[in-house]
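Right, I'll just put the structure down here and ask away after.
Every protein chain of the complex appears in place save one, which is left out.
Up next, chain A:
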């Protein structure tokens, strides 16, 4: 692990990404880093002035992993010495966490910690839907997707507006994006419309690609309604008001339980087509079909992670302790081809490095990671950070930098306050 930090971990790139620029600002110096050491020792509230300082400390502590928190109003390492009121989270990327465990009730190929390329499709779908929504509806540009090292994916959004979102606003985004709600004890988890009224536009937009995915993934690949348990779950999603549909399908499938999911889904659709046009029940069933598609395919978010600025999230390029895989950035446009099992492990990388060391002379100007399969991933982060830094440069040129604005405001108010003459 130490060799990995010393020779491979891209401290500089991570620094640029967090700091939005070359010279250290509060975005980096007031940022919390939390280390997990061997034996589950947990060190919170670390902060560093420069990337080099961070690297030095990481190499000294050799943590099993580390997490990134918010930018505070004071340096986290000074937490003990500042007044509690002067130590508040201020800025933070908006983060999302999607984890395979939330799909355990649906996927049939694996369970628990296991993941294969087949069930990765669930994650891929979630990435596509969220990436599109956040870009087109919210207008955000700087999205970084990072594989979590085992069975999930993280998203970090770094746009200026996003960094400044309050917890309430974060909660609002989560609400906007949450379609699957209701605990283990609730069968129907999609309740986003009134009766059989149309879906909210944002959900409607997601529906089309999801319907495609539903056929390929849920019906064909996972064959979710093959088992009795599977099709009973499906039948429970049909509203009481359409009992006749449920009854008729249960009869058909009871007689011929070996019908594939695809056939069963066609049976359901046929039932609906057979219903009298213009009736309330038919409209309700049409809506139900959409809701079922959503329930099986719409992204499932871990809401708590996103709602609070002070939530800590594992840093990119850490090593997952169980799999040994590196948490590498993922290109959302290429998410379908991403295979979690092909992600380099730390052992593999160190091996590559050793082999490279044999025929290449140590070279001052080239970082060691360039000789390994980590290269494309680090370049991806560098490109992402470059985009961010470019935008910050432009903002400064246009005079809309954050700090300038803040300063002016606070002067105004101080003046106003002292007009209150007593």
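To be clear about the criterion, a contact is a pair of C-beta atoms (placed from the backbone, for glycine too) under 8 Å apart; a residue touches a chain by one contact, two chains touch by 3 or more; residues count from 1.
The criterion applied here is as follows: contacts and distances are computed from a predicted model.
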Checklist outcome for this item: Looking only at "Ras-related protein Rab-24", "DNA primase large subunit", "Vacuolar fusion protein MON1 homolog" or "RBR-type E3 ubiquitin transferase", the name UniProt gives the absent chain is "DNA primase large subunit"
Checklist outcome for this item: Only one of A:116, A:180, A:262 or A:350 touches the unshown chain, namely A:180
Next on the checklist: Tell me which of A:192, A:226 or A:262 is the one touching the absent chain.
Outcome noted: A:192
Item to check | Contact with the hidden chain (one of A:204, A:260 or A:394) | outcome: A:204
Next on the checklist: Under the stated touch rule, tell me which residues of chain A contact the chain that is not displayed.
Outcome noted: 39-42, 84-85, 88, 101-102, 105, 136-140, 161, 165, 168-169, 171-176, 180-189, 192-194, 197-204, 236, 300, 302-304, 409-410, 413-414, 416-422
